[in-house]
Structures are given as structure tokens and as C-alpha cells.
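Here the complex is missing a single protein chain, while all its other protein chains stay put.
Our next item is subunit A:
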Amino acid sequence: MLSPERLALPDYEYLAQRHVLTYMEDAVCQLLENKEDISQYGIARFFTEYFNSVCQGTHILFREFSFIQATPHNRASFLRAFWRCFRTVGKNGDLLTMREYHCLLQLLCPDFPLELTQKAARIVLMDDAMDCLMSFSDFLFAFQIQFYYSEFLESVAAIYQDLLSGKNPNTVIVPTSSSGQHRQRPTSGEASMLEGVEAPLFYQCLENLCDRHKYSCPPPALVKEVLSNVQRLTFYGFLVALSKHHINQALGALPDKGDLMHDPALDEELERL
């Protein structure tokens, strides 16, 4: 219990890291909203149920987007819920458009923003022909990274743009009069000839990113694996590779691709209906 690392952090920070406060605040808020009903069967029972549902991952059902996005655990639970509810759609083999997937997401979270779904779709479709149909598994895995690592991906996008335009964020720029002239962007012709950026350079930047920032990011080992296979890659190429890699185990929310359609427990329920 009293491990040294825990004592090393000041209290508030420790609590924040584990997102304990988020859940506490939400619990009290729910209590306030439904006082009449909850008071019928006891506050202690309410708290029990609440935290049980947090553990099981059902607390995010039909909740507002701000709550779902609040903690990594919420995000993972949401992904899992989405998979479980609509696995049958995937099993049926239907290919749906981005808007339809968005609709399905909205069934679980009424104010889910369209931009996230669009970004996920872009990963699948490699930023091309946004009205194309997508399979359930493709969309699900792309959505997984997009949603779970959204802030990380934004930073990666910024880094990628910088690298594309020739700026190396790692280098320290000393503001002298001459450096202003050195900062020349390569002509667009050059950039277009070579697609994407060099993998090792990219990896360096990402590593720095992961170290520097506290929000969740994929395990560096995984990122290294993905980037070690290729010499150059584009932004979406990177994301696609990431989505298809065994990132599932890192997240723990979804099963691997092979097992995507299997869920014996729910299949049983389905039979009963």
C-alpha cells in the first residue's frame, strides 16, 4: 500500500493521475441529479452500483461526450461497448458510410462529435473519397486509435507537417540573423517527389513527444516496431499501420481482429431474443 512512488507524488497529483476525482465528481453529480429516485434505495447502494459499473465499463452508456472523453478508462470502455453492441452489424457483412457509423455512435452517445468520426474514416480511407463504404473491423480499429489517442495523434500530425516542410522540431534554433536565411523550405517539387518522411527521424520526434507529454500515448516499443519496418511513410500510412498492429493488447479494450466477431456470452443472449 504505502509504496514509495505513491508517497513521492503530492496528494492531489496522485489522485489526478488515477482520475479518481473525475469519478468522484461524476458520482456526486449523478446523485444530485437523481436525488428523489436514489434516495429510495439508499446512497450507499448507489455508490456501490456506480463504481461497479465503472469497473465493468458500463458507466459510459448514453452519457454525454465530455464524460466519455474524460479518462482513458472511459474511452476504452466506450470502445468496448461500441464493439459489443454493433458486432452483429459487422458480422452481417454490411459496409456502411462514415455517416452511418456516426449514427451508430450517436445511438450510444447522443452528442458524439462528427469530426472524430471523420478523422477515423480518413485513416481507413487514407484521406481519400470520404463517401466510401467501410467494413466494420476497419472502421473499428481506426476509430480505436483515433479516439483513444486523439491528442497524441494531433501532435503527431503537427510534427509530420513540420517534418514535411523541412523543419526539424528537434533542432534548437538560435535566433541569429543568419538562421533566418537558413530556414528555407524545400520547394514543393522536392517534397512531392519523396512521399512522407523518413522513418527514423520521425521516430525520434515521436519518442520525444511521448517523453514530454503526460497524456496517453502508445507504448514506445510498439511505435518503434511500426516505424522500423519501412524507410519512409506518410501520416496516414503510419496510422493505418498502427491501427493494424497489435495495439489492442496495449489498450485492452478490444479483441484481436480474428476474434472480433466472437463473443460467446452475447451470442447466447442473442439466441434467447
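Assume contacts are C-beta pairs under 8 Å (C-beta built on N, C-alpha and C of every residue); 3 or more make two chains touch, one makes a residue touch a chain; residues count from 1.
Quick note on the criterion: contacts and distances are computed from a predicted model.
Peer 1: I want to check something: the complex is missing a chain, and I'd like its UniProt protein name from "Leucine-rich repeat-containing protein 49", "G protein subunit beta 5", "Pescadillo homolog" or "Mitochondrial pyruvate carrier".
Peer 2: "Leucine-rich repeat-containing protein 49"
Peer 1: One chain is left out of this view; which of A:H73, A:R87 or A:K119 touches it in the full complex?
Peer 2: For the chain that is not drawn, the touching residue is A:R87.
Peer 1: Taking the entire complex into account, which one of A:I38, A:L79 or A:C217 touches the absent chain?
Peer 2: Touches the omitted chain: A:I38.
Peer 1: Where does subunit A touch the missing chain, residue by residue?
Peer 2: Given the touch definition above, subunit A has residues 11-12, 15, 21, 24-26, 28-30, 32-34, 37-38, 40-41, 46, 49-50, 52-53, 56, 58-59, 61-62, 64, 81, 84-89, 92, 94-97, 99-100, 103-104, 106-107, 110-111, 266, 269-270, 272-273 touching the missing chain.
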